[in-house]
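Just passing along the structure, written as C-alpha cells.
Excluded from the complex is one protein chain; the other protein chains are retained at their positions.
Right after this comes subunit A.
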Amino acid sequence: MKSPPDGRFPPRLAAGGWAPLLAQSRGGFESLWVPGVVSLRAGSSGHAGPESSYDRSDYVQGFTTRKKATENGRCITKLENMGFRVGQGLIERFTKDTARFKDELDIMKFICKDFWTTVFKKQIDNLRTNHQGIYVLQDNKFRLLTQMSAGKQYLEHASKYLAFTCGLIRGGLSNLGIKSIVTAEVSSMPACKFQVMIQKL
C-alpha cells in the first residue's frame, strides 16, 4: 500500500481531525484503510465478497477501542466520512451500465435494490416515503449486525457499525446529485432503519 506521493494525506481527511492521528501512527492509518477500502475495490466485477463485511467490523472495533468513550462521536463522524468517499466510488462503478435515472424515487429504488444487493447480498426489505423528501429504508436482517446476539446487550454499540453504511448511502446519493442527511437507528437487532432526509437546494 503506497503512501501518497507528496507525503500529505488528502485534505478532506486532514480537515476532519485526522492529522494528529496520522502524524503519530502512519502505519496504523494504512492498516485501517487496507481492509475496508481495498477489499471493497477488489470486487471489480461489482460483487463485494462476504469477507469485506467481516473486515469492516474488525477495523470498526479496532478503531473505536483506541479512543476513549468521550470521543465516540468523533469516531462515528470519521467512519461516516470514510463511508461517504467509498460510496461515491461505488456508485460510479455500479451506475456505469444502468440507464439514466428519471427522478428521485427511481434513485432511491436503485439504492434499495441493486446497490444493497451488490454490497450486502440482499435487498432492502421496506422503503417508505412521505413524498416530501424523507425516505425510511428498513433492513430486517442487516448483515453487519447478524453476528451480534439478538438482544438488548449490544444495542448502544450498534450505531458504530451503522455509521459506515450511513456514509455509504450519503456518498452514493451525493454523487448522483442529491444532497441528504442519513441517520440510522436500531430498535431490535438485527433489524435497522436508515432515514434519508433529502435537502432541497
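What we mean here is this: a residue touches a chain if its C-beta (ideal position, glycine included) is under 8 Å from a C-beta of that chain, and two chains touch if they have at least 3 such contacts; residues count from 1.
In this text, contacts and distances are computed from a predicted model.
K.L.:
For the chain not present in this complex, what protein name does its UniProt entry give, out of "Trafficking protein particle complex subunit 2-like protein", "AP complex subunit sigma", "Proteasome subunit beta" or "DNA primase large subunit C-terminal domain-containing protein"?
P.N.:
Not shown, but named in UniProt as "Trafficking protein particle complex subunit 2-like protein".
K.L.:
Which listed residue, A:T98, A:N130 or A:S187, touches the chain dropped from view?
P.N.:
Spelled out, the listed residue whose C-beta touches the missing chain is A:T98.
K.L.:
May I ask you to list the residues on subunit A that touch the chain which is not drawn?
P.N.:
4, 10-12, 33, 37, 41, 85, 88-93, 95-96, 98-101, 175-177
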